[in-house]
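Let's look at chain A:
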Amino acid sequence: MEAFFFWLFGLGAVLSAFFVVFPPFPNARAPIHSAISMVVCFFFLASIYALLSAHLLAILQVLVYAGAIMVLFIFVIMLLNIEQDEKEEIQIKFMKVVGGALAFSTTFGIVTRLRDPDFLAPISAQLVQELQDPTQYGNLKEIGRLLFNRYLLPFELTSILLLVAIIGAVIVAKRDPRVTWLPEGVKQQTARQRHGKTVLDSSENAVQAEAPTSAGDHH
Partner candidate 1 sequence: MTIGLTHYLVLAAVLFGIGSLGVMVRRNAIVVFMCIELMLNAVNLTFIAFSRFRGEMNGHVIAFFVMAVAAAEAAVGLAIILNLFRTRKSLNVDEANLMRH
Partner candidate 2 sequence: MDLQIAAQAEGSGIPWLSLVTLLPLFGALLVTTVPRAHEGLLKGLALGWSLLVFGLSLGIYFNFKKDSADFQLVETHEWIKSIGVRYALGVDGISLFLVMLSTFLTPIILLGSWTAIEKRVKEFLICFLVLETAMIGALVSLDIFLFYIFWELMLIPMYLLIGVWGGSNRIAATVKFFLMTAVGSLLMLVAIFYLYFKRPEGSPPSFLLSDYIGLSLTSTEQNWLFAAFALAFAIKVPMVPFHTWLPRAHTEAPTAGSVVLAGVLLKMGTYGFVRFAMPLFPEAVTVATPYIAGLATFGIVYGALLALAQNDVKKLVAYSSVSHLGFVMLGLASLSVAGVQGGMLQMLNHGISTGALFLLVGVIYERRHTRQIADFGGITQVMPWFAVMFMVVTLSSIGLPGTNGFVGEFLVFVGAFTAKGDFDLRWHVAVAATGVILGAFYMLWMFQRVMFGPLKNEKNKQLKDMNLREWVVMLPLIAAIFIMGIKPQFMLERMEPSVKKFIEQVQTQKSVAAKSGSGGTGASGGVTATRTTAPRPTVLKTTLAPAAVKDDHAGHGHAPGEGH
């Protein structure tokens, strides 16, 4: 039974992962297709977590990954309205071939090593096929216990990480009235306008405004 589900979910995951990289329809390589495949892949992975008795993580996988993160991705994709701006079919670049070959051979190497029976030999004594108490494994209570004892510090640090990420995301993405992303000519104009404005607004930037340099003269 386990075997059947493993193969089902496993092959599904691999296939959908593959579709992330190479979407099945040659004319539809827009990121949205990759994103959909990705969501499918996450569902398969969640099922595999469930096979591994990691029930909480299976739920989190769906909620956080398939739910939150992928929605964010899809949101950005839709927001940017990215069309097929890649002409990958034609551009088979040398580096790409090398990189692909490298990734493939590395994976192949790892898989061969993993399938080697010696691979798990040194730790085989520590492995358990059957869980001692399946009801106590992988549920919210046990993980919560670990999280707030042994892993309390990393848990707190994660909050710092999220804080940094928020600050970062805000500063990167916030639309600043002072910065424009318009074509060159318009940009210069606005830059000049801004200089004029700065002189009026704040006296300390006056020196800077007195030396009008156009933003684009370097290129």
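To be clear about the criterion, contacts are C-beta pairs under 8 Å (C-beta built on N, C-alpha and C of every residue); 3 or more make two chains touch, one makes a residue touch a chain; residues count from 1.
How were these picked? Simply put, all candidates are chains of the complex that A comes from, given by their letters.
These numbers were taken from a predicted model, which means no experiment stands behind them.
**Q** Looking at this complex, which of 1 or 2 sits next to chain A and touches it?
**A** The touching one is 1.
**Q** Looking at the complex, which residues from chain A come into contact with candidate 1?
**A** 2-3, 6, 10, 13-14, 17-18, 20-21, 31, 34-35, 38, 41-42, 45, 48-49, 51-54, 56-57, 60-61, 64-65, 68-69, 72-73, 76-77, 79-80, 82, 85-86, 88, 91, 93, 96, 99-100, 102-104, 106-108, 110-111, 114-115, 119-120, 126-129, 131-132, 137-138, 142-143, 146-147, 150-151, 154-155, 158, 161-162, 164-166, 168-170, 172-173, 181, 219
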